[in-house]
Each structure stands twice: as structure tokens, then as C-alpha cells.
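Complex shown without one protein chain; remaining protein chains in place.
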Amino acid sequence: MKEHLKESVKIISGNSVAAWAARYARVQVISAYPITPQTTIVEKLSDFVDSEGWDCQYMRVESEHSVMAFLIGASFAGTRTFSATSGQGLFYMNEMLHWAAPSRLPIVLTVANRGVAPGWNIWADHQDVIASRDTGWLILFASSHQDIFDTIIQAYRIAEDPRVYLPIMVCLEGFQLSHTIEPVYFPDQSLVDEFLLDLPKNGWPHTFLDPNRPITFGSLQIPGGKVATPSSMYFEFRASIEKAMLNARTVIKEAAQDFKKIFGRDTGDLIQKYKCDDAEAVIVCAGNMARQAIAAVDKLRSEGLNVGAVKLRSYKPFPIQEFQELANNGVKGFGVLERNMAFSLNGGAASVDLKSAFYDMEPSPYVVPFIGGVGGRDITMDDQCNILKRVLNVIKNKERNVKVEYINFHGRFE
Amino acid sequence: MGGLNKMSFKKIAKEAPKEYFLPGNSACAGCGLELSLRWALKALGQKTIMVAPASCTNVIVGLYPKGAPAIPFTNMAFAAGCSSASGIRTGLQARGINDVTVVCWSGDGGAFDIGLQSASGAAERNDDILYICYDNEAYMNTGTQRSGGTPYGAWTTTTPEGKRQHKKDLAGIFASHNIPYVATASVGYPIDLYNKVKKAKNIKGFKFIHIFAPCPPGWRFETENMIKVAKNAVASGIWVLFEIEHGKKTLSAPSEKYRDKSKRIPLKEYLQLQGRFSKMTDKEINELQRWIDNYWEHLEKELACFG
Partner (left out) sequence: MEKNKYKPWRSIPDDIRFEDLPTCPLAISDKGSIGNTGEWRTFRPVINKEKCTKCMTCWTYCPEGVIYEDNDELFIDYTYCKGCLICYSECPVNAIEKVREEI
């Protein structure tokens, strides 16, 4: 007897939202390993299974590497899977992240982002997800508690689309989103059932473990050269991940549109824009800093400045066309505020990717890199206002070769 | 235990004629691993799903678009063998499929060293998988580097003067997890291997079978001697065939014969067929003998506990 969750409003932590989203999505297999700040996700899930009788296979494994290996096995056997990790755990499972994407398994992993050790840091930091950016996984950022629910539900829709079949990481900030509490609206189960794709009855169509259809998966792929042979298609199979990721652009947009139709909420697709139509300078953030940026934009707008905010929702696939469109519509400067350091590249990872998205544009917009909030350090609305003012200055003075600025950094970085 | 092994080759050829590991694959000529896989698959049958973490197995299955296994078979990352097998089992359970055996087929490198964590975790949870380690006593796929399963004194590329440490007691490690079934087997006794895999298949919970599989290129001997080397290992007492069912240890018939030390062949006779032991000094051979004697001493005490 399938359970049917009713519509409700819960005043709830971000981690609990993630657990509820997995339940709404009718996840079939979960593997769990604790790590701050995602621990309460797997704890809540174990409550659902043990204490509330939720029909889901829940396995407590002995390391994060095993978490992902376990989900790869379970997904390969044809089930909907879910797990959660953070920081060090994401690094430990890195080998298996690289295994999941070429295996084309639609796994959803919630990452409560935290800082890199040594120097134990359990607070909001995006270095962990940045270190996983070329694994072939799709990467989506949630910026509020409601957004966590919406993004995880959409993630299943995107990952299981036959044009995609790639695993997805849904990121939420450690402690700032995972442990804070807000009211969140939960829909009736029937809407989620309508929105999500039906699970194929006999395992995934493209990859399966079925004694009636014996296959060997993952054997050697030799290099090859100028002549194509079936056993030397490594390059081509890797390129098919790229193809799927480009398809994901369309699928993410479709999923967001359908979501709005069914649930009535606009989550944005690859990006979400706030007052960008007549903006001259725009602040680009991922995660909850994007939500705070709305207040910064409103404050500066009330002072007469034409500014806007862009929530970077999808990091992979990177919204190249969406940002180019903003630049073509009149946005002259983009201040990118990030919680990560892409070493030696004069900024964080998204600022570098944004510059490369604008490289061939004439004139090329101004990209002003900012790094802040690293290791959970506070970034205030006023900091974001200052960032926008700085970007406006850069535009006014036509500054090029702008050096990255560290926000709330104690000392001078030469 | 005697009765099971009285099956003749003729009888078993009638009982299990089908080949599940198809010929024309990329295994070396005379490969011990291939023979063990051939017999294990005969015992497991069609309703099997096999996961093989990084090992020689991954490269003996041939090239896409063909594969040698006649059952669903997947390669897996090195340390992820047992956890992915547990995942497959759980996924099948979620789909209500309960009549398929899930096997993790690992080499000694994956079982003794890098994969030990995931195996221990799966054993502790008593996940319903069959974990088989074929032991060619080194990382053979990468060209014979030492592993935790390499015996004392053996030459490998990373122990050119002979390994200084003794072999890990892997069966003992798994026995201490209180799993329902632990067994050792050898390709020199394929019927015994076949029976043990068959028995394990019908038990629910985590099962472990450790198979002795000589490797002609890695151990440096002529391919035609592969079975002789495997049998000599049992005859010298360095490899013991036993089963541990729910904690109770019993010797298998081939090793029962060699319980009496006077019936065993001298250790040197086992070592001299293999080039990897050719540089061993008498002192080292005595050390290896001491280890074997020590092992049997403990084994006898254990067997005495169970009457």
C-alpha cells in the first residue's frame, strides 16, 4: 500500500526538508553515513524507515566511499536512490562520483557543503562541490529551505529523463541552510507523483543487471587511433556524457516550467534572475547568498541604482547562454561572489567560468571576482551592497584586469 | 564432508556441463583464476549477478562488444566491491527480486588490502552476498606486486628480495565477523570448490570463500604445472581446505588427509616448482615452515574444540 503524504506547512530545518523530499520522491534505496552538517538528513530518514514504517531500503554503510558504491549498485539494479554527504565525505567518495556518471545512473546526492580540512571547518563553504565539478555530475544549488524541496524533486525529474541519465548533486549550505529553521510548504503527494517520471518496470532501459539478459559492463576500452573500432570508443563514450549534460540544459528548463505549472512556484531553471531587466550591474551568487542578495538589490534600488541579482542555480551545466543573454540585454558588469577558491585563477571557479562564457563577446562584459563566506564566514547584506557598488565603479571607470577581492578578510592580500 | 567430494569428474560433467565463462577470452593460458571462475559459475548457475572490483578478472572478460561471462557481470572500482554488491542486493530487494545470487568476485589485492573495509562493513551487516576471493598471492593484473596475500619469501616486483611479512589470515578475519559461512578452496580440487560454492549459494547472509588460484606468469612456472602447484600447496600444508559453518570449523577431505605431518610433502617440493621462491635461503624456508607449523598447531586446537 503506497503511502500518500498530505499537503502541509512544516516549520523545519533544511536537512529535514531534504529528508522529506526524498520521501515524497518515493526513493527506494538509501545508503547512509554520518558527517556534519548533513547527519540529521540520514537521521531523519532512519526515523522515517524505522519509526514511521516508510517502505524504503535503508542501509547504514561504513564509509562515504561505500555510500556511493552502494548507490551505484542499487541504481544499476534499477531503483531510485538517494544519499547525503558533506565536505570530507564528498572527497572520500570522489572516485565513485567519477564512476557513477559514465555509468549513466540517475542518482541524487544531497551535499551539505562544508569546508576542507585540515583546519576542521563544518560551516558553509563550496570548495567541496567545486572539487567535484568535472566528475560528469549535474550540480544544482538550493538557496532556501523551500528551494531544497523543490530542487530535490526536480533533480529526480531531470536525472531520470532518457535524454540525460546522469547523476545530480543538490547543494545546500552547511548550517546556514541545513540547521536553520523556516516554514516550508509541502504539497500533496499526488502532485509529486504527477511531476516525476514513472520508474521503468524492468530496470533502466539503457543499463541493467538481469540474469535473463546477461551483459558485461565497464570492460576495457583501448585508446584507438585514426580507425574506429567498437573496443576503442573511450573518447566517444566520454563525449556522450558531455552530450547528455548539454541535453540537460533543455531538460532543466522543461522541469522548471512543469514544476511551475503543477506546484505554482518559479524556481528558476539554470539561473534565477531578480530585477535584471534594466540592471547595469548584477551580483551572481550560488546558495543562500543569492537569497540575501535580493535584499541588497532592493536596498540599492531604493537609492536609485540599477542593480540586479542572479542566482546561479545550475553550476553544471554552466549557464553560458543565459549569462550571454543577460549581457546582450544590457547588463554591463557581473560581480561574482563565491564561497570557494579556484587557486591561481584570480577568483573563484564560477568567476573563471563566467569570464570564459563572455570571452568571445564584443564588448566583453566586466566580471568582477569576489571571494567571501569561506568556511562559513559571515557575509552581510551590506557586504553585498558594497559589492554591487564596486561593480558599478568598475563599469564607470572601465577597469580591466580587476583583481579578486576577499570579503571580510582580516589583513591585506597582496 | 567426505560424501560431497566423492563425486567423480564424469558425474559432475553430466550434472554441470554448461560453460558460463565462454572461451576465447583474454585470460592467460593456464590461468588459475579462470579455472576457479569457470567452476564457481557452474555452481552458481544462470541466476547470478557478479561484481568484480579491479583485478585480473576485469581484463580477462574480453573487449566490448563481446564479454566472456554468460551472466550479468559488471566491473567496479577497486575498493568498492562488497559495497556495490550490497547495493545490488538491496536494489533487487526493493524491486521484490529474491531469487538471484549476488556475488562479489575479488582478487587478493582487492580482498586483503584495499577492499577490506567495504567487505568488513558488508560482513558486519550480514548483507546477503557471496564474497569470493581468488588468491593468486599478488597484484597480478598490474604485473606482480606484493599484496597482503603474498606469502613470506615470495619474489614480487615490489619485494625483489622476497617478502618480509607473512600472509594475512583472511578467512580468520571474516570468521571473526560471525558470518554464517566461511570456506577455503583450491583450483586443484574443483569438485570441492564447486560443492562449497553451491552450499554457500543456498545460505542467507554474508558468505566468504577463499580460493587458491596459481598464476603461471606471476609465480614463474610452466602453465602445464598449474594443477600440480595447486595440489602441492595442499599437500605441503601451506594451504588448508576447511569450512566454518556458524562458527564451527571442519577440515575438507583433501586437507584431512594431510593432517598427519608425516603424510605431507616437504615444503621444498612445493616451493621448487615456482620461480618466485627460487631465491629463498634455507633460513627463510625454515621461517615459512615455522609459520605453517604454527598455523596447524592453532588449527588442531580449534578442531579439538568442535570434537
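Read from first to last, the chains carry the letters A and B; within each, the first residue is number 1.
What we mean here is this: a residue touches a chain if its C-beta (ideal position, glycine included) is under 8 Å from a C-beta of that chain, and two chains touch if they have at least 3 such contacts.
Quick caveat, the model's predicted, so the values are computed rather than measured.
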| item | value |
| --- | --- |
| Which residue of B:E19, B:E269 or B:E300 touches the chain not shown here | B:E19 |
| Absent-chain contact - pick from A:S103, A:S178 or A:T267 | A:S103 |
| Missing-chain contacts mapped onto chain B | 8-10, 12-13, 17, 19, 21-32, 34-35, 38, 61-71, 190-191, 216, 222-228 |
| Interface with the undisplayed chain - residues on chain A | 103-104, 165, 201-202, 205-208, 210, 212-219, 221, 227-230, 233, 236-237, 239-240 |
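The rule is short, and it goes like this: only the chains that are shown with their structure count from here on.
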| item | value |
| --- | --- |
| Chain A and chain B: spacing of chain centres that average the CA atoms, whole Å | 43 |
| Chain A residues touching chain B - in the complex, by the definition given at the top | 28-29, 31, 56-57, 59-63, 65-79, 81, 95-96, 99, 203, 208-211, 213-222, 230-231, 233 |
| Residue ranges of chain B in contact with chain A within the complex | 46-49, 51, 58-59, 61-65, 67-77, 79-80, 83-95, 100, 117-118, 120-121, 124-125, 127 |
